[in-house]
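Take this structure, written in structure tokens, and hold onto it; I'll ask about it next.
Note that this complex is displayed minus one protein chain, with the remaining chains in position.
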């Protein structure tokens, strides 16, 4: 069973930080086939305001319970409307969309910046019981909701913040070289701002460790039809981030 | 104090029939100066969908309590949204707008068709303790919410319905000639569909009884600025229904 | 209210305004209708409803319709005529300090000239030439879609006008820049745009056009991207100041037009939704400047980074 349009009921909608919420939806069909790295494309209003759907990574999926979760930051009109959704409301979801992470590894390291940690959370769950380590990067302590979420699933959660308010002051890539030297990792998974992904890809290339990255772009259709989200691969061929990705091998799309 | 923009809190919002609701709002400034025949111009959504305000007659106002009420029928997108408003919500109102009925009479007869009865309800209240009679016309019994509302304020409520399911089968003007012959009325107030108003005006002219009518037109500004709602008076001069009206002397605007 | 004056005051072709936010023609009546709701003296300028030589009743039938994030209007230039305007209406409006700009519409080139002549020494602050009204059969948009006709109208008005002349352009053209260049060459002191886009709505229940006039002019947020694009194209191409409008609802929308190259903006449809729109948008622009440490609105004009 592949992508579907599903009318999903709100199961819970929690504040994780002052601008970050977790939304759990009953969406049995999507929950059944969702894999880590995939996303849902969601209508946040029934009116034409805003007109387009909004993409969110699947941060968790429970096929038994028939539920999926997303974790999102309020950044504009669409997420502001979404934040008002209440228990019992219905949201229209298209999903699961996109290509998932490849899980064929033994000792993975997850590197996430900001909301890029959302798909990695689902990935961590599905990688269990393999030993999972994660580097969780963010701007400041107040947004650092992730360690608590990753802790039950991971061996080790390293933290960096731009302002040093929690964990190490700096960015995720600062920690990478030492971890890769000592850690015997055989796969890196990264999701976050593009400069971070480029940094991660450079370092993993140096260490000859295979690396998958998840990219972001403004999307209209979410299913490969409109070409809003394309980029050039290193082979010169075009890739659609929504349907050829969002997960790519680092060397496929990054310098 | 004249027209104001007031953010009004919902006090109650009741179903009167399957498509008719009564909305009571805390709007102390508007409640203070509202007179029968005036209307409020209301935003039914914060988005651009729908874009424009919606006009509703003031069906009641209580200066002491600082509340006003409207009674409306759900007919399209705007009233459908309005119907979802809940206790505690805020609605943006502009009002009171337009010219009110003149109350200088001794024995008035009120003639209302459909939602045209809404402003007459407020009028009946302000005409008390004068003896008030009303003819309440409508399509069918299921929409005939008015007698119960008018009863406490009126000496007599006559009813007509198009299908005869309650009261007399026919239209309000069918009852007029006999009532005017017997009743010694010195003022007719009419609000309802245009054909009804024309009928009422013809009959009252024959009986030489002064008559005020309330007109309707699609409105944008509601305050006389856009000229969406104008009509020609019998003197050939233009009238703005929103600000020169909606209440006019019958002979001013009807043949 | 007065705190933002220094940062917001602008001079558009000699018309001195307290704020760069004007009220657009046809959406603000003769200003006095709004007097009870806001302080007219805090508006950049009031552009009154399109004025003709003789009184006009306008179009029959339904005159407005809502569309997604927009509205259609087919008022058809209803107005009391220039005589009654000068005798009965202008004296009320001139009690305020706000500059009054009269939007004029003629059926022939000569009528435009005659309107300018009659308004010449009346005390108004400026003339806006409406060569772009989509809702009248004669004149109106006909002059607004051909550069030569547009230039001829502007030239004629300039002969008689004692005040700055603003040419208001129609967006219903292939080449808005050619229109702007034509009116600039003919002597227009400023250019305003956009007027409404010609549109139509059909009632699927009755199978009739929603508007009595069949077609009407589209305004409101729906048209904003088109308006911003045209303002940007025109501002690059002409030297005279540009007054931008089309779907401005918020201070951010207004800033978008200023960045695109407008020296001032006008608020139209927004007045119907929020009667305080013009003053609130001006305050919002003042806040925007303050937050960015800018001391004058001119520091935004045309500053889009290409």
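Order as written gives the chain letters A, B and C; numbering starts at 1 within each chain.
Rule of thumb we're sticking to: a residue touches a chain if its C-beta (ideal position, glycine included) is under 8 Å from a C-beta of that chain, and two chains touch if they have at least 3 such contacts.
Small disclaimer: the values here were computed from a predicted structure and weren't measured.
Student: What shown chains does the left-out chain touch?
Tutor: A, B, C
Student: Which of these touches the unseen chain: A:28, A:66, A:170 or A:224?
Tutor: Among A:28, A:66, A:170 or A:224, only A:224 touches the chain that is not shown.
Student: Which of C:72, C:86 or C:193 sits in contact with the chain that's absent?
Tutor: Of the candidates C:72, C:86 or C:193, C:72 is in touch with the missing chain.
Student: Name every residue on subunit B in touch with the hidden partner chain.
Tutor: Missing-chain contacts on subunit B: residues 48-49.
Student: Given the full complex, what residues of subunit C touch the hidden partner chain?
Tutor: So the residues of subunit C touching the unseen chain are 67-70, 72, 145, 172-175, 197-202, 204, 206-209, 214-215, 218, 220-226, 228-229, 232, 247, 252, 255-256, 259-260, 288, 303-306.
Student: Residue-wise, where is subunit A in contact with the chain that is not depicted?
Tutor: Touch with the absent chain occurs at residues 2-5, 43, 48-53, 94, 218-230, 232, 238, 243.
The rule is simple: only the chains that are shown with their structure count from here on.
Student: Between subunit A and subunit B, what is the separation of their C-alpha centroids in Å?
Tutor: 56
Student: Based only on mean CA positions, could you tell me how far subunit B sits from subunit C in angstrom?
Tutor: 35
Student: Can you tell me which residues of subunit B touch two or more of the remaining chains?
Tutor: Subunit B, residues with two or more chain partners: 48-49.
Student: Going by the touch rule set out above, which residues of subunit C reach two or more other chains?
Tutor: 68-69
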